[in-house]
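My questions all concern the structure below.
Every protein chain of the complex appears in place save one, which is left out.
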């Protein structure tokens, strides 16, 4: 085990203590595992709450703050949080204007957020929900749990958060969140497997001359294994997989995302290839974000997320944001 | 080789193309390997130029922008840039107010920046230089190349950049840069070796139950190898190593830095331990930055940098900054 | 007849089995999921055990309801709501009787299984816990041993299946050849019944 941890059992709590220490402006409830904006509830503002398994940092805790999430609920590593957490978060951020749950489409997340919605509504909080399901690697969604939620989660959280910050009512925040999801697609690639603290060894065996295409963010293997490809070839493959499902007629937001252990130098090199193939396919890029944002612990690899932007999406993307991991305009 | 690259030879150029694609506000000269603020030279403002081997991203290219570096010169992976690059950068950013070179203390960087200073001065640019040498793992500096420059580079670049942005003259920018360096110390730990593109295999062999204490940022082994330690033990060791050399009598800036492949979840957990030991040692923390900022490609591990702040240092740290990797207040 | 004490012994035996087999469950989940099924259930049943010990319920139904509630509040993932619902729903079906027959238990389990099927949308053959639970509930009318055997066979039968629900479904064809972790833990759940009856 090459991990910077104490014991596997305390990894999530330790991370939350460290988040609290670094960001005094967040309200971190380590025991109940809820990260809340220090100034919540903000009068008249819709709350935007997300959550999911830990191990994807900075998602979601690193996106709590002005202009993005009102609260985040971290589960155990790669395990959806429990309904009690989300209900608690909803209660903490609700100003009476209601709360939007941003839910990545995994069976566990869906079921737990469903239960949380019931709990919160029983306590008088109005709750809407939007499912993020952008991962085109999951095909035949009739015969699967459906497309996974991956990189588009960042777009949805940022843009819904900006709309809420502007004072949009719940149904408008929900509608724009849904629209962003519908206009977003992702595809991911792994160059190495992931090691969870509890398991202590790689979740699958990936010989060093091979890679996995179409992976998710939980260390699960992808749909297909291939001999190692170049950055150029991976960009062609990933972007074309996205464009097969999404034919943007307006400039896109691009997230060129690292899975956690891919050096930024390589990720920027990959971004150059992503821009090249987009140019070759005639897709203009409005904004690009490069970095490790939706990660899978120590996995090496990358994903590409494109969102067909429109004027409102661009405006809300550019709106000020101030969170541990994403900051601009303020 | 598990790398997201085309061929080792183009890694640096590819990364620069990707940086240019993601950040249209930077002026990236891929051929000559110079990254310059889009609005340089800024009239009346001192230029702050740094550079060093690639593989430490976001250092330095990711720190070019308002309130921080005027330009950066990336060398080959782990290889200091050549004098021509720095001289070119100096010429590009000089508004007549002169240029400060921020140089990490490695033989290669020192020699090449020395030569660049000569070249630039021959062309009429006034150049001052500050050496960053914060790494307490290098002892007996009389019998070595001296302490290495590591995490404190970020502090020096941020604070010197803020002073320059305020309009401070060259000697004041140089003086504050030197003061920040003198008041900063670092210590780093590796949980895995690094694989450079050119070599294609780990630079040293680190069995998975062991770690290296006192490493630099170039994949060199540390001073000592030990059986694996917990996050708590590593924090004790690293912070105490720093405090042996620096007894802060005022609150510190803390950089809890990942070496590239350590998940943010673990890094935040480590931050909790760093704060704990600092509290135990009676050292208050004024500001904390947690993330992968001064990296060593795909190395797993972390470093701690402390800077004994004063009022001016704090003010300049908090001043607005707008670069690819560090942004606030604007 | 089976009283609250039997149900407490059942949950105890199950907790022990989960602790014993956690590593294997996680390994199975690593192959076609995300390597947490063992730790998920360990966390849940450890919490449930503490709750049952703190304030032991005195009816079979209450034992299952409390355990299910604890699973929902501590497990997370897919298995938390699913197993939580299974036990809560079965417990509800048992009402507040002080003692129930094996046949009543089988009936209650079927109600729980129906709730799981509704919640998760899975059908038999989708390579989920249902593939162990359904045959087990049917065989429970016969005996605890028959139920345990049916659950184990059901779990083993998931190996050649192509997953259509949960994370394993993302793998498509590559999910074939691995035993489903949830079906495997369901076999433990049913096996623990036999132990409690000894």
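When the chains are written out, they are named A, B and C in that same order, and each has its own residue count from 1.
To be clear about the criterion, contacts are C-beta pairs under 8 Å (C-beta built on N, C-alpha and C of every residue); 3 or more make two chains touch, one makes a residue touch a chain.
Predicted model, so just to flag it, every value in this text is computed and none were measured.
Put simply, the hidden chain is in touch with B once you look at the whole complex.
Touching the missing chain, out of B:37, B:218, B:232 or B:327, is residue B:218. Per the touch definition above, the residue from B:138, B:234 or B:294 contacting the chain not shown is B:138. Shown as candidates are B:50, B:181, B:196 or B:323; the residue that touches the absent chain is B:196. Summary of contacts with the chain left out: across B:106, B:155 or B:270, the touching residue is B:106. By the touch rule set out above, chain B reaches the unshown chain at residues 8, 53, 75-84, 106-108, 111-112, 114-115, 137-140, 143-145, 148, 196, 198-199, 203-204, 216, 218-221, 223.
Following the convention adopted for this analysis, only the chains that are shown with their structure count from here on.
Chain-to-chain contact here is organised linearly: an open path runs through the chains from one end to the other. Rounded to whole angstrom, the centroid-to-centroid distance between chain A and chain B, based on C-alpha atoms, equals 29 Å.
The geometric centre of chain B is 53 Å away from that of chain C, both derived from CA atoms. Chain geometry summary: the mean Cα position of chain A and that of chain C are 31 Å apart. Annotation for chain C: no residues touch 2 or more other chains.
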